[in-house]
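Read through the structure below, which is laid out as structure tokens, and then see the notes.
Complex shown without one protein chain; remaining protein chains in place.
Take a look at chain A:
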Amino acid sequence: MNPLDKPFAQLALVLVTVLALPLFLKSGILATEILIFAMVVAACNLLLGYTGLLSFGQGIFFGIGTYVAGIFLTRWSVPVPLVLAGAAILGAATATLVGWLSIRRQGVYFVMLTLAFSQLFYFMAYTFSGVTGGDNGLLGVPRPAIGGNALDGPWSYYTYVAVCFVVIFALLVMVTQSTFGRTLLAIRENEGRAAAIGFPTKLFKIEAFAISGAVTALGGALHAMLIGVAPLSNIEYHTSELILIMTIIGGSSSLFGSVLGAGFYLLLADALSTIWPRWLLLLGLVLVAVALFLQGGLWGLVVRGYDLIFRRDRAPNTSAEEH
């Protein structure tokens, strides 16, 4: 195992990222958005990289978190920590349902089912505009307040999100290191054998969905507070696609890869959009390049670079005991 994949290395990289973003970025909004998506993409990675499930349904959970924040903060002024907890719980419950129904099929049909649910939830949000605000979304979502002061400055809210992000990331690292996470890897590697040695594999997949859904919904709630709106677009199929793309760009073999994927995508999109209005086209080219030449994603590149610089002396197969 590469030393960079060790849990403490991953946490250190995350801390460095959180501290470095304010130094290098002018926009606190952009920096906050990167952290929110980094969290959400890491949750998608738990499914894709660790369990081998390509879910097109992540936007559902993100959107649900967004609406929980929108509804409970604009109508009833529920305290933010309760709203975040509620978003996570509802996200987990929805993901359990979507996961439970989708994993009944495998491969392409599984992907199709998550896609279908994604459409279903979008149209539900669109139809029940009394609750969700329909096309307009829910306006005037307030930021959290600490000691009576609303975190209206971009960097003060950044700090709030950064704390949430570090905690959630640490929890996800714990999940992947646990006996649960290691069973997920076994299921990804060889589901038939995992079942043959006694693991009820469906239950493990559903739990992975639930955790992923909880984190994604939490991210959605934080996002609504960031932009002050709970928009319909957060539950659109496009959001699912975006999360998946970031996951794949970042590389699915490590959680920190997801942070790279989210950061790379959002920074590139930000830079390109100021250069050329047709920037999505350039982004498309970048994606093609990643898919063709960078199969381990950005994280794969980092690991290869690290090995080149620090581990020249070690032949690839001499990695000794890992436990």
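Criterion: a contact is a pair of C-beta atoms (placed from the backbone, for glycine too) under 8 Å apart; a residue touches a chain by one contact, two chains touch by 3 or more; residues count from 1.
What we mean here is this: contacts and distances are computed from a predicted model.
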item	value
Candidate names "Tryptophan synthase alpha chain", "Ferredoxin", "Succinate dehydrogenase" or "ABC transporter ATP-binding protein"; UniProt protein name, chain not shown	"ABC transporter ATP-binding protein"
Of A:Leu139, A:Leu203 or A:Ala271, the one touching the omitted chain in the full complex	A:Leu203
Touch criterion as defined above, residue of A:Thr183, A:Thr216, A:Thr239 or A:Ser252 at the omitted chain	A:Thr183
Residue among A:Gly130, A:Gly192 or A:Pro277 touching the omitted chain	A:Gly192
Footprint left on chain A by the chain that the document does not show	174-175, 177-183, 185-186, 189-190, 192-201, 203-204, 207, 211, 317, 319-323
